[in-house]
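One protein chain omitted, others in place.
Read from first to last, the chains carry the letters A, B and C; within each, the first residue is number 1.
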Amino acid sequence: MNIKEYENGSFLKPLASIKYLFKKPHTLRYPYEEKPVPDRFRGLHINDVDKCIGCGNCRDICPCAAITMVDPSDIHPIDKNKVGANPVRPKIDYGRCSFCALCVEMCPTGSLKMSKDLIYVSPDADSFNWVPLVEQGREEGYTQSDEITPLMLEAEKMEELEPDVRKKTFEEIVKGFTREQALKEAMRCLGCGICMQGCPAHMKIPEYIQAIFDEDNKRSVKYMLEDNVLPGICGRICTHRCQDACVYNYRGEPVLIMWLKRYATDQLESYKDVEIEKMPPTGKKVAIIGGGPSGLSCAYHLTTMGHSVTIFEKGQRAGGALANGIPMYRLPIYELDKEIKHIEDMGVEIRLNTEVGKDVSFEELLENYDAVYIGVGLSFGRYIKLKGEEHPDVIQAIKFLRQVKVEGRREIARRVIVIGGGNVAMDVARTVVRLQQMAYGGEGTMVQTVSLEDWDIMPASKEEIDGALEEGVIFNPGWGPNQVLLDENGKIRGLEVKKVKYVFDENHRFNPAFYEDQKKVLEGDYIVEAVGQMYDLSFIPKELLDKLEFTPRRKIKVDEYGETTIPGVFAGGDLVETSRGDAISAIANGHRAAIGIDRYLRSKK
Amino acid sequence: MDRLTEEQAKTIANMLRKRSLWMIHYCTGCGAIELPPTMTSRYDMSRFGLAPFVTPRQSDILLVTGYVNIKTLRRIITVYEQMLDPKYVIGFGSCPINGGVYWDSYSVIKRLDRYIPVDLYIAGCMPRPEAVITAFRTLMDMIDQGKADGYKRYKRNLAYYKENQRKVLG
Amino acid sequence: MMDLVDRIKEIEGVKVTVQRHNRVFVDVDKDKVIDTLYYMKHVLGITQLSFMNVVDRIDEGKFEIFYVLYERESKVNVIVRIWIDRDNPVIETADKIYPPAHNWEREIAEMFGVKVLGNEDAGKPFILENWKDMPPMRKDFDSVKYCNEHYVFRHSEEENE
Partner (left out) sequence: MSRTYELFIGPNHPGIPGNFSVKLELEGDTVVSAKGDPGYLHRAFEKSMENRYYIQNLALIPRICVPEPDINEAAYAMAVEDLMGVEIPERAKYLRTIVLEMARIAAYLFWMGGFAATLGLYTLSQWTVGDRDYALDLFAELCGVRVYHMYIWPGGVRRDAPPGWEDEVLAYVRYLRDKLIDYDNIFFKNVMFKQRTRGVAVITKEQAIEWCATGPILKATGVAQDVRKDDPYAAYEYIDFEIPTLTDGDSWARAMIRRWEFENSLNIIEQAIKKMPKKGPVWTKMPNPLKWRVPKGEAYAKVESARGEHGFYMVSDGTERPYRVAVRGSSHTHMFTIAERLLVGQRLADVSHILVSLDICPPEFDR
């Protein structure tokens, strides 16, 4: 710019603007003509109410407190029983909204968007508050992007032992989070609490993750212990339905809640210092049969409620399936000891090597205690009733795992067949891999599993299947065992299997059918049956057993507080109906029974 | 010429009024930033007989453009009371409705309609010039139909408004 | 730039923290701040006061007052900080050294209740009008509570004219 030109003004210069007389004005003659609205326009909201899960993240991030969560049923019916969703939807107050679109960016499902429409006038100020819907017919404008989103969609990577390393040892596979990883993963949590719906125990997940983020592991464990007495164990072996419910699943990877739980408990050597509220003693006594997760859970919570509790455990060690079944590489025994120690410290008496029905009778318990809780679990392996099953080289999974974990069995055949497709079958197969590596260095060994279910419906969790595959386990999904084949010396030479037509019939009931003409032989010298477990209630006298009612699936019938049809007798764990039969369900119904027993005891006086 | 009935006179008056609305040039808040585009060549609101005007006495519309601070509220009330009937008030954007983004601010009032009657609200933060023009046209329709009666409400409920004003202005 | 920092360090009783390449924080005792500012302007030639305001350190029971200065030659922002007592917040005016301080002081006097000696305007209403509560920028002033007491929100309670 040459400033000289400007120093002397001129009268004539403005006349140059006369040319505009002959130009078309650039006036936009709204409303007779309109200019196009850009694609990213941030106008009034649109919400796909059916897709929305009511998590409330939009409400939490709104800088203007413009969003309230309301039940939209009167204008748009929603499925109120949808799992992983709250039955509320955002209602937006346009007397607040600043159109910053942070709610859109934060929406985990992507249901909330902004439209291109920002023309709304009304004399009624109260009408500026509505539940946005798709039916309102606004054109889509600003939407979220996957590249630039404030949500942290990617989970931290958990370090694991390499398959080649881990299959030679019973060392724990998963290393656990470092502090940095845990903080970063805890940071990902939005705190919406949808995960609590997935957890059978309804643990206070957002609170304990927040406590981990605050680096207050004691507070975190305190929150965990309120609903789950074995957090360290659940931090390792849980079926983590919370993670399946996590809202991040819609757009990315869920928060690794389980590993966070493990991190927090690992940081504490013992739970001594965790502040736990304990009610004054009531003088009531409760007997608990079985020291498995549900029994421990029930006992612990009853103790905090002020009752005195005795657990009768027939084995040498409390913990039930956790102590006997789950292999060391998933759950080290010291972790179990730590948590059981804590339960004992709280004042629970655990009588080991005391089998009810043998060392002490069930009637005695009923007489001496104010209430009895049965949590004996499914401690016996189920038989398939297969031809040749009685051979000594055919074993039940639960027995096998016990031999390995408790009795220290180390000898194994070179070629092993595992029947079953559940998590127990995976435990067996992977245990066998390790034993074979120890015994033979992995030379000439083979483990194969055979399951009725094909890949898509295999009940084992994906991590377990992947882990087993990485360790070299061979899968035969979709085949059913037919008979055990023996050689001339009476040794097992293999298992004859037949092709499965379907597993579930048209009524979705378990009712497998086979193609009788399609058969093959799996070679092996040792067979482990991992086809489920059953309970043994023979310690209950006949006349009482008759009073006990069962559900159609042969589980003990209990009410919502875990009380059986015999007053004062409660049951829980795998003996009662649970959705999946995992540890967390047992812990949850143990807790529920504790509340029931407490109610029962307090109403008795 | 026959005598006009009162009804007819009103109709004609309203018809004329709506065609020459003058708005007072008082930028009370940030919404004023979208008024110049509306006033000037791009959207040119003089197409509808609207023009900015500087004094309250000659103006018909008071635009409350966005948030209202306590200190401004006092001036707005003065300006509003100086304006001659019929007068109309338009509330711009979120803030006059329910506080807007300043919902937790100690110096911004949350509901304008507690202090002066508001005839029309426009959604948005900022409302686009299109919305502003839509609002003016809506207001014209309302005047035509005799629905824009905020000034009558102010007289009718003067005690209510004065009470609220006193409470907040101290 | 190091030259300037070295020269600032020569001032008695200052604590100098260099943050980034061109932000220098200088902590001074509250009694010496006027002398320090005078020195900065007239000896070191730091002529511009960009900004001045208060941070309410309620946990320590102090007010932190900062003066953001700018040195044009070496392009460095020198930030002078003093801590004064929160219960008896008194500072001396700097407007004889930096004229803009006069009005920043008016603002902080109003918003934080800091008393400014030598500034006759400080303490008169500036931004607020008819303010009767405690100075609003103090940390212990709860603006949400104030709003709930003084204003009515829509949809919170229905009310008829």
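Everything that follows uses one rule, which is that contacts are C-beta pairs under 8 Å (C-beta built on N, C-alpha and C of every residue); 3 or more make two chains touch, one makes a residue touch a chain.
Owing to the predicted nature of the structure, the values given are computational and were not obtained by experimental measurement.
Partners of the chain left out, restricted to shown chains and counted across the full complex, are A, B, C.
Of the candidate positions B:Asn14, B:Ser107 or B:Asn164, contact with the hidden chain is made by B:Ser107.
Listed residues B:Ala13, B:Cys27 or B:Leu84: the one in touch with the omitted chain is B:Cys27. In the full complex, chain C touches the hidden chain at residues 19-20, 22-23, 25, 47-51, 53, 55-56, 66, 68, 70, 72, 75, 77, 79, 98-100, 102-104, 106-107, 126-129, 136-137, 139, 141, 143-144. The set of chain A residues touching the chain not shown comprises 1, 3, 5-11, 13-14, 16-17, 26, 35, 37-42, 60-64, 98-102, 106, 114, 141-142, 145, 147-148, 150-152, 186-191, 210, 213. Where chain B meets the chain that is not shown, the touching residues are 24-30, 32-34, 36-37, 39-43, 52, 54, 56, 67, 69, 71-72, 75, 79, 101-102, 104-108, 125-126, 128-129.
Following the convention adopted for this analysis, only the chains that are shown with their structure count from here on.
Separation between the centroids of chain A and chain B, computed from CA atoms only, is 57 Å. Centre-to-centre separation between chain A and chain C, using Cα means, comes to 53 Å. Rounded to whole angstrom, the centroid-to-centroid distance between chain B and chain C, based on C-alpha atoms, equals 40 Å. The set of chain B residues touching two or more other chains comprises 97-99, 103-104, 111. Shared interface positions of chain A, defined as residues touching 2 or more other chains, are 93, 95, 125. Residue ranges on chain A touching chain C, taken from their complex, read 93, 95, 125-126, 129. Against chain A, the residues of chain B that register as touching in their complex are 41-44, 47, 91, 94-95, 97-101, 103-104, 111, 113, 118-125, 127-131, 133-135, 137-138, 142, 147-148. Of all residues in chain B, those touching chain C in their complex are 70-71, 74, 97-99, 103-107, 109-111, 114, 153, 157, 160, 167-170.
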